Every structure is written in C-alpha cells, then in structure tokens.
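Let me give you the structure first, and then I'll get to my questions.
With one protein chain withheld, the remaining protein chains of the complex are depicted in position.
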Amino acid sequence: MENINKLDVAILGATGAVGQRFVQLLAEHPWFQVREVIGSSRSAGKPYGDAARWLLNGNPPSAVAAMTVLPLDAPLLSPLVFSALPKEAAIARELELAAAGHVVCTNASANRMLPDVPLMLPEVNHEHIGLIDVQRRQRGWSRGALVANSNCTVMPVVMALKPLVKYGIRRLHLVSEQAISGAGYPGVASLDILDNIIPYVPSDEQKMESESKKMLGDFRGDAIDELDMTVSATCTRVPVVDAHLVNISLDLAESPPLADILEDWQTWQAEAPIPSLPSAPRFPLQYINAIDRPQPRRDRNAGRGMMTSLGRLRECPILGYKFASLSHNTIRGAAGCSILNAELLAAQGYIEGFHMREAALPM
Amino acid sequence: MENINKLDVAILGATGAVGQRFVQLLAEHPWFQVREVIGSSRSAGKPYGDAARWLLNGNPPSAVAAMTVLPLDAPLLSPLVFSALPKEAAIARELELAAAGHVVCTNASANRMLPDVPLMLPEVNHEHIGLIDVQRRQRGWSRGALVANSNCTVMPVVMALKPLVKYGIRRLHLVSEQAISGAGYPGVASLDILDNIIPYVPSDEQKMESESKKMLGDFRGDAIDELDMTVSATCTRVPVVDAHLVNISLDLAESPPLADILEDWQTWQAEAPIPSLPSAPRFPLQYINAIDRPQPRRDRNAGRGMMTSLGRLRECPILGYKFASLSHNTIRGAAGCSILNAELLAAQGYIEGFHMREAALPM
Amino acid sequence: MENINKLDVAILGATGAVGQRFVQLLAEHPWFQVREVIGSSRSAGKPYGDAARWLLNGNPPSAVAAMTVLPLDAPLLSPLVFSALPKEAAIARELELAAAGHVVCTNASANRMLPDVPLMLPEVNHEHIGLIDVQRRQRGWSRGALVANSNCTVMPVVMALKPLVKYGIRRLHLVSEQAISGAGYPGVASLDILDNIIPYVPSDEQKMESESKKMLGDFRGDAIDELDMTVSATCTRVPVVDAHLVNISLDLAESPPLADILEDWQTWQAEAPIPSLPSAPRFPLQYINAIDRPQPRRDRNAGRGMMTSLGRLRECPILGYKFASLSHNTIRGAAGCSILNAELLAAQGYIEGFHMREAALPM
Partner (left out) sequence: MENINKLDVAILGATGAVGQRFVQLLAEHPWFQVREVIGSSRSAGKPYGDAARWLLNGNPPSAVAAMTVLPLDAPLLSPLVFSALPKEAAIARELELAAAGHVVCTNASANRMLPDVPLMLPEVNHEHIGLIDVQRRQRGWSRGALVANSNCTVMPVVMALKPLVKYGIRRLHLVSEQAISGAGYPGVASLDILDNIIPYVPSDEQKMESESKKMLGDFRGDAIDELDMTVSATCTRVPVVDAHLVNISLDLAESPPLADILEDWQTWQAEAPIPSLPSAPRFPLQYINAIDRPQPRRDRNAGRGMMTSLGRLRECPILGYKFASLSHNTIRGAAGCSILNAELLAAQGYIEGFHMREAALPM
C-alpha cells in the first residue's frame, strides 16, 4: 500500500539503537518512506535484518529488513536524510551530505552547537528554522540543510519551560533520572545498573546547560541570541528502560501564582501548522494531577511517546518553584523529534521536490 | 557462647523490616543480647521464627527464632528497648516505657521532634545526649529515657554536612533517589517500581527539611537551637533494594576551595569514645575518587553499612557546591544507628546496671 | 462517537489489575461498551476514576472514570458481564448472574473446573462452546451462561500444543518464568522480587496440570473428555512486568521431524469466524527464528498482546522435544481472552439482543 508520492529518506547509523527507532517510527509514515539504510563497515553489504540486532519490541518492518545496508561513504539518492551516527562519524559526514544537497535532520550531538545549525524542537522554537536560510547563504548551499535536535534529557526541560519564558527564567536547577536506552546499545552493562544507580552520565550535564540556553534563545537577524540564565545540572542513570525524568527547580523574574503556571501548561499549544504535523501530539504537554506522577513506565508513551508529562508543581523554598518533567528519550527525545523537525521542514517548503497537497496537512 | 554480663534488650515491632535488622545486627553484639521480641496482636504468642516472614538474607538467628513474640502492652524486663514500631503505635508506648524506667532507642518518627527528645547520630551531635538530663528532670523520670534517630534519608545529608557547618550552611537543595526497603514490608508494590521511578515519597520531604535543622543544631542550656538554613527537598523512589542516594547542592556563607572540603571530609573523625563503640565505623565518611560513585549496590555495605560514601564534589553554578552522598538506609539509616545511639548511652552511663569494663571499650 | 448499537457490558472487580485491563481493552471496542463497573464495598459509590488506583499506562478512559462504582450485589442491566472477581467472591456471584440471565465471561478461577463450564480459548477449543447448551439445559437457564478462560500460565502452553495434539501428547514437563502482574495489585512486594526469583507461585502448578487437560480435551456429547496426558509443572516468579514464559518439554506418541512441528505452528489458523473477531490476532502463533527468543519485553505485545510467541524448538534427550512459549499474561492470558470468548459467543448468537450485522464481521 505504498504511496508513490512519498518522499524517499535515508537513515545514517540505521542499525544502532536510535537508528532502529527511526526505522520503526517511519514504518507507517504518511509522507516519508525509508529507501536507504546506512551502517558501519561491519554492517555494509548485509541485509538490514541480519546486520541489525533488533532491540525494540517485535521485529523490524519486513521491507526494511530486506534492504542492503550501505556503507557510510555511499552516495545517497534520498533528498531527506536522518542521522543517528555516533558523534565522531557525524561531524564531517553530515556537513558533506548537506553540502551535496540533502536535507539532514540529525540526532547526533556533533554539530548541534554550530552557530548556524538550528537546534530545533518545533513546539519550542520553530522560528529557529530561519537559520537554514542563514546556513544556505553562508555556506553556499542551495538545497541542502542541517538541522539538529537536542540531547534527550534537555527535551523534557525545554518543553516544560517554553510556556514560562515570559516570566523571565533566571536560574534552573536540574537533577535527572535517566533511562538506560539513552546510552545506546550495548550501552550500560547490566552489572552496572541492576539494583543500582550511576550518579553520573558522561557529557549530559554540560549539554543540559548549553543546549537549553540555545533552544530557548531568540532568533534575531542572523543568529540565535541565547537565553541568559544560570543552569546547574546533575545527571544520573537509573534502572529504567525508557524515559528520562528531570526534577526541576526554577527561579523566575516574576512571581506568578502556581495556578497561572498550571494554566500556562494546560493551555499551551504550538503554532500552526505544528499541531497538524503527522508526528506531533495534539497537546505537547500534560500535567498529571496525582502526587506520585509522572512516572517513566506509566507516562512515557503518552501521545505515542511525543508528549511531555509534568507533575508535582509546588513551591521551592530556595528557587521559588519546583516540579518534575518526563519525556520518552528515544521517541520525543531522539528519533521522533528528528522526524517532527523534518515534517516541519517539509511543510514549510525546505525540502525540494516535496509538495504538500491539501489532504496531507489538514489545517 | 553467651556472655552472662551482656545487657538484655527488647525489640518493639520486631517482626517488621526494621525490627528484623535489629535482630540481625544484635545477633553477635558484644554488649547487648536480645531477650524480648514484641509484635502486633497477630504475631503475639507465636514463635518469632513463625511470626516473622524473614526478609533479610538467610534466616533469623536460631536463639531469637525460638522466642515467643510478646504483645505490645506486655510489661518488659529488659532495661534497654529498641523500637521499630509504626508511627501510631509508637507515640504513646515509647513514652510509657521510658516513664517506666526503660531506656528506649527508637527508629520511629513519632516522637522525633519533641523538644526534649534527642534526635541523635553520635558522630554528628553526640552532645545532644544532654537532652536526656533535661528530659528526666522535666518528666520526672529517674532511669528511663527516649532517644530517637533520624529519618533514613536525612542520615547521608547530615553526615556529609557536619564537617562543613563551620563554613556557615545557608541553603541546601536535596534530590534523593531512595531504595525500596525504606518503605518497609510489603511496602512498595513491585508493579509500582519495576522499570519505573516514583517521584514522591510520602512525608520524607518534610522530614528532610525539619530533621536536618534539629540534628545540626546546637545544644544550648536546656534545648536545641536549630540550625538556621533554608532546605528544599525532593524525594524519589527508585528500583534499588538498599541505600539512599542524595544529590546535594549547598550554599555556604564562606567560600572554601573544593580541596578544603575534601580534606574536611577525609580527616573527619568523631570524638572519643565514639570511634571505639562496637557499631561505629572507624571513619564515618569515605570520599570516593571516581566520577561515577557513590553507587548504592557497590557502596552501601562500606563499614558494615555504617559508613557514608561521598562523591562528585564540584561547583554548582547556582548554590556554590554540589555532590552526592549515600548511606545504607536500614543499617546506618535505621537499626544500626539506634544501636550506635544505645552504645553511646551505655558508654556514658545512661543505662543503669550496665557497667563498662575496660576490656569492652579499648580507647 | 458512540455506536448506539453497541452491547452494554458490566465489569465485576473493575478496579483491580485485571479489571483495569478489561476497561482499557474495551475502551475502543467495536461491539461492546462499558456501562457498569462493579467494585468492593470500599469502592462502591465512588467515581471509578477515584476508586481505581490506575496501574496501567496513562489514565483510565474518561467515560469510565466518571462512572459510579456499583456494589457487588447491585442488580445489573448489561446483558454481558465480564468478571475479574477474586476467587471467593466469584464462586456464588457468577452463577447468580448467569441464572439471572446474564452471559458471564470470567477470568476468575472459581468455577473453571465445573464440568458444565467451558474453559475456553477460541483458537484452541471453540467447540467447547457447546457446553453452554448443556449448562442451560441442566441448570434451567434460558439466556444466561457462564464461560471461563484459563489461568494465564496455561495459555501459552495450550496455544503451542493445540496444533500438536494430532501427534498424541503423552507427557508434558513445564517450567514457567512468570511476570509480577500475574499476581494482581499490590501483589508481589518489591522487596521479594527485585534482584530475585521466587521459585514458587501459589496454586499455579496445580492449575497447569488440571486446566491444560480440560482445555485440550474433546467435547463429546454432554461433557469434556479430558486429554489423557501426564503433566509436571514448576512455576517461578521473575522480575518482569508482563508476560509469562514457559519452558516446555514434550513427549509425543508419534515422532514428527522438527520441521513438521515448525510448519504446523506457522500455518496454524483458527477456524472461521475466529480470525475475524475484533480481538483475534490474524495468526495466533509466531515462531521466532532467533536462538534467544521469545523474550517477555520484546515479544509480549505481538498481535496487540494476543499472539503467542514460540522459539528454541529442538530435541530433548529425555522427552523428545523442547521449546519455549510466551504470552502476555494480562491480555491474552486474562482480560483479552475473556473478551475474545465474548466475541465468539456474540458471533454465534449466544447473547440475546446482540445481532451481528454483515459489516461487523467480514468473513
């Protein structure tokens, strides 16, 4: 039942943990279809079904399982490329592909902080898409582009904060409890995490501090003006399969009552056309009125893994406000967000050759 | 191989999770021997081995397993009484027993915040023992006494802070990741915690804030002068069997370099005779020089469960300092601490009929 | 978007773990709609959303959350009743309701082994439905009926064995590794199962032996002629949220090659109209060609939790054949199976007032 009008996409790093999420989430996508899967030299030349040790539930979609894995340096035909490459491999290859005319939506951290690369979460900062024009102009690209999504632990933070930016966010204290799937595969050894906590996640604390400022910043003229706030992050790993929970304390310049914040969250919706994009949840946030929520296992799949769940809003004697925020780390926090970014790019005409028909995006 | 000079002790709530730890830790105790075990009406009259569903490793000591469980209102013969009663049952009974001449060392929260009840952790505030004299004078008790130990999550906090009080603790931000054994038995349902986090622990956040101020306070004249600091606590439950980890951020009036704090911790020792008490670890604190420690499974048994493990000391952009602290919640954080309190009382002559011989306490 | 032609159903024991699965699985059911929820005296009179501590992902459907929970003895209006009652409560009440004209599909074990109660799994023994006629004749019921589904651990066994009955099953050796959700809520205490196995599951070993013989038996005349085989079962509990895995060794009268058994499984389909029932998976069995499958987390949701996954078929030096079989215990193994039973009853005209339209069941 293949739609001949669907856009061909390629997945870099398709056999890894995040790569598999791309394959899974794109299996029934109304606009995109997987045409090329790219893996390491160890995987290249094999059928995807053999090369990928499938980590998700069930089995890989049969159409993709039958595809031959391409090597990293293979020339690609697909106009749209998703990247789940390891950092080192991503640095140069993503830029090369964008220069060659591909629109690259990446989950890799390699190029996230380049000044002309949008670090985008449509609901939070869709206007950063304007950086693509800057990028094309500065780099001399005509059709290509490189757009990144943030670290998976930053996601539940910026989703919760976006509606509160208007109060003036001054200080942000974060303690995360992160799922094992955030470390990829094989990732965390079971001997390190069963009946245990690891009170440190390599490099995530630094990313929490830098990426949140860029994402919540303003796109002014040709660049992002980062949000001026002080961030202190502690990242820990817990024996949970999926979903990152962040305990957030917050200092605001203004002092809204708790009820106002609740209402800000409950009524918040992204601007059109975002809520109508295929992967967007109708409401990006849900506040759960139960003292012991959000919980990873019970709330991670809200909105097919694309909603952020909030709870426990209360006063913090030190910073003013505190609450908990939770997102699915490999859906909203990784592949799902990249796909949503691509959908926005497609809807806004940034992908040449993809023409939205009316039926595709009811508005 | 029983020592006829050992002091008889009774355990209230002996069949529960903390009660069992008392039984286990007292099995080979050089000064004390279990003589009476007290349980609920459901257990009373049965042999302890039948009444107690043993939750710890192995089996209960055979001598105790054979004892008949006494009802809660039974008159007791033992001069020393340990209490692991539920809160409601503890309120009146502990005071009655103290009034009747027993020295009661309790792990229950019921009477912790009474102004004349020492909330004691020998290494932290042994001088609060002076409240017993106040207590006896005010209540007209001659031999009896009531001494409490703190909540199990407060323990790793005050242990870490005691050597830093001299710098002026102004603000304290705490996020705990607590083990399931802290909730007793049956306690946390497995369906609530497997592959999950519960971002709330009933009543612990409030205790973190109140108990830490009392414990770090000064004994002045007849009362405790609580430490004047602002505390913000968030308590979460994680799928770990034993040991509570607390992520601590700290604002100090002075600004010592990190190296000074490290040295304060590494050189800190309790005053004599505390380090020589049978249950005391030689050093109450260990700082672990590895970026991913302390960890519950690997560090909870340090010093037979009586040491507090510290790690990750670094600057906090908001409060100045941050680090992680971990203690075994049912040993140092509960039964072990009550026993250490009793040892201090015994060593200092607060338990009538127990005379220290030179051999007992090498100093 | 409610269908006015849907059949009203009541759920007994609606607030418990299995009751919640009924509520969840019926939320979007094309034929049935929840109209009455029945709970214990503690829940009766409260809105379902308050009375039920929701254990599944997300939140209860809002329509059901708003319903008032009825007491166990309330007269019911719904023609179809699902029962998730505890055993003791089920014994009399289920028969009363059937006598009063309700069709009762029960997951309780109370009445499973009554000679005139079908213990039904449509794919395995739909012809046992004939017992309803016996039941009605013998008990003088006109419209009512009582149909049970089996224990959740028996399910993956009989599903795997049904296509092999033709070879003559003589001996069956079973060792299960069962999920915690099989014990209901609060069920297994986390202190009993984290980093642990419990090598015993109360009453399940006996059920494995008795229920499998009844389910694989022949309906002859007025009664079930149980399958004559020897069964040895060992049931253990492991720290897994959902899905029971059973390690099966099997002695057959004939000696088919392994390839024949594989083909029997892979080609097996239930008779019409079963594969077209709303809750039926298209194929009830899947054999997974990977040496380390089936696995609970990865395979439990196959066919929306209604497929049984098989793997590791090989020779057993003692009994001839061995393999592993896995099913979701609260979907296929409980509520999902009861619903499938009710769908078959509806399709075959056993529920008065429910008339199949052609559109409802494409065949």
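Remarks
Chains here go by letter, A, B and C, matching the order in which they are written, and residues are numbered from 1 within each.
Going forward, a residue touches a chain if its C-beta (ideal position, glycine included) is under 8 Å from a C-beta of that chain, and two chains touch if they have at least 3 such contacts.
Predicted model only: the values in this text are computed from it and were never measured.
Touch with the chain omitted from the figure is made, among A:Ser83, A:Ser181, A:Ser249 or A:Asn329, by A:Ser181. Set against the missing chain, the residues A:Ala27, A:Val241, A:Leu262 or A:Ala290 yield one that touches it, A:Val241.
Mapped onto chain A, the interface with the missing chain covers residues 17, 55, 180-181, 185-195, 239-241.
Contact residues of chain C toward the unshown chain are 171, 173, 175, 177, 194-200, 209, 230-232, 234, 236, 238-241, 245, 247, 249, 291-298, 311-312, 316-319, 322, 324. Counting over the whole complex, chain B has residues 56-59, 194-195, 241, 288, 297-302 touching the chain that is not drawn.
What we mean here is this: only the chains that are shown with their structure count from here on.
Farthest from chain A in terms of Cα centroid separation is B. If you average the Cα atoms of chain A and of chain B, the two centres end up 44 Å apart. Chain B and chain C have Cα centroids lying 48 Å from one another.
Residue positions of chain B touching 2 or more other chains, listed in rising order: 194-195, 239-241.
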